[in-house]
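Missing here is one protein chain; the remaining ones are kept as they sit in the complex.
Up next is chain A:
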Amino acid sequence: MEFVWTAVKALLVVVGLLTAFAYMTLVERRLLARFQHRLGPNRVGPMGLLQPLADAIKSIFKEDITVREADRLVYLLAPLISITFALVAFGLIPFGPEGAFFGLDPWVLDIDMGILYLFAVSEMAVYGVFLAGWASNSKYSLLGSLRSAAALVSYELGLGISLLAPVILVGSLNLREIVEWQAQNGWLILWQFPAFLVFTIATMAEAARTPFDLPEAEQELVSGYNTEYSSIKWALFQMAEYVHLITASALIPTLFLGGWHAPAFLPDIPFLWLFVKMALFLFLFIWIRATWFRLRYDQLMRFSWGVLLPVALVWFVVTAAWVVFKGGVA
């Protein structure tokens, strides 16, 4: 019976994420338009609210082309891998206390290896990208995918090392316990600001957002690893990218901004506060996209290896020394 509820919750989360993805595309287009003093899509439905639906129907009914000489099985598997492992990461995030979801727990998974699990599934995104480039049998796709994969693994390091320091303070890898620790001792962003910065920058790179969006740089290398994909397969790659973005915008508050707990002395309302924080971060990501230029590929790699990684490692050692000599949190 318990497993049935898990399946129901997982289905809800997955469908919710797909809906969120669809509307994120709309929100992003509208906001980008606002940043540039124009209106954005507002013709399909009231305020453009049916635009995502129109896009979805269009991409399902387009012809599904498999390129000549493509590796058929891998060509089909790549988008599937991308989307599956993008969806799977979200289930860890706690949206409230136990039993807040109509008597059920407001999370799908609650494992003590939470953070390691997150890294495992986000590494799988690299497979999706790389296999897509390889299976297309096109040199542009291959080069685009290699670049994307190299960038992804480079920033994955920044991601991992930046999270070591908060874990030293909390002493647990379980996301729920990290949130509770913050409720007791104050938000981790106050204790761990450098880690927060590195983690946020690295997640932006992981979700392939500007300034790190080389994988989908439309003017360079013919748009990267999904050059040869059409209709639903292409849509699945886009979907995976946006799901990564939504997951990132939920993860950052969960890890550094007190999770579902209310800021200051406002009442704790499950779901509400985390959604507010997610919206803030999504807005921030879109704002950055509208404002900033893109890094060149060599700058991108140098920034990851030369800046993020040393900063995160030094900060890890500093935190460890602090915990050892101060004996934990004051």
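What we mean here is this: a residue touches a chain if its C-beta (ideal position, glycine included) is under 8 Å from a C-beta of that chain, and two chains touch if they have at least 3 such contacts; residues count from 1.
Just so it is clear, contacts and distances are computed from a predicted model.
Peer 1: Look at the options "Cytochrome c3", "Phenylacetate-CoA oxygenase subunit PaaC", "Na(+)/H(+) antiporter subunit F" or "NADH-quinone oxidoreductase subunit A" and return the one that UniProt uses as the protein name of the missing chain.
Peer 2: "NADH-quinone oxidoreductase subunit A"
Peer 1: Could you tell me which of A:Leu157, A:Ala183, A:Leu197 or A:Ile269 touches the chain that is not displayed?
Peer 2: Of all options in A:Leu157, A:Ala183, A:Leu197 or A:Ile269, contact with the hidden chain holds for A:Leu157.
Peer 1: So one chain is hidden, and I want to know which residue out of A:Val74, A:Leu104 or A:Val167 touches that hidden chain in the complete assembly.
Peer 2: Here the residue in touch with the unshown chain is A:Val167.
Peer 1: List the residues of chain A that touch the chain left out of this view.
Peer 2: Residues of chain A in touch with the missing chain: 2-3, 6-7, 10-11, 14-15, 18, 59-69, 76, 79-80, 83-85, 87-88, 91, 108-113, 116-117, 136-143, 146, 149-150, 153-154, 156-157, 160-161, 164-165, 167-168, 171-174, 222, 227-228, 231-233, 235-236, 297-298, 301-302, 305-306, 309-310, 313, 316-317, 319-321, 323-325, 327-328.
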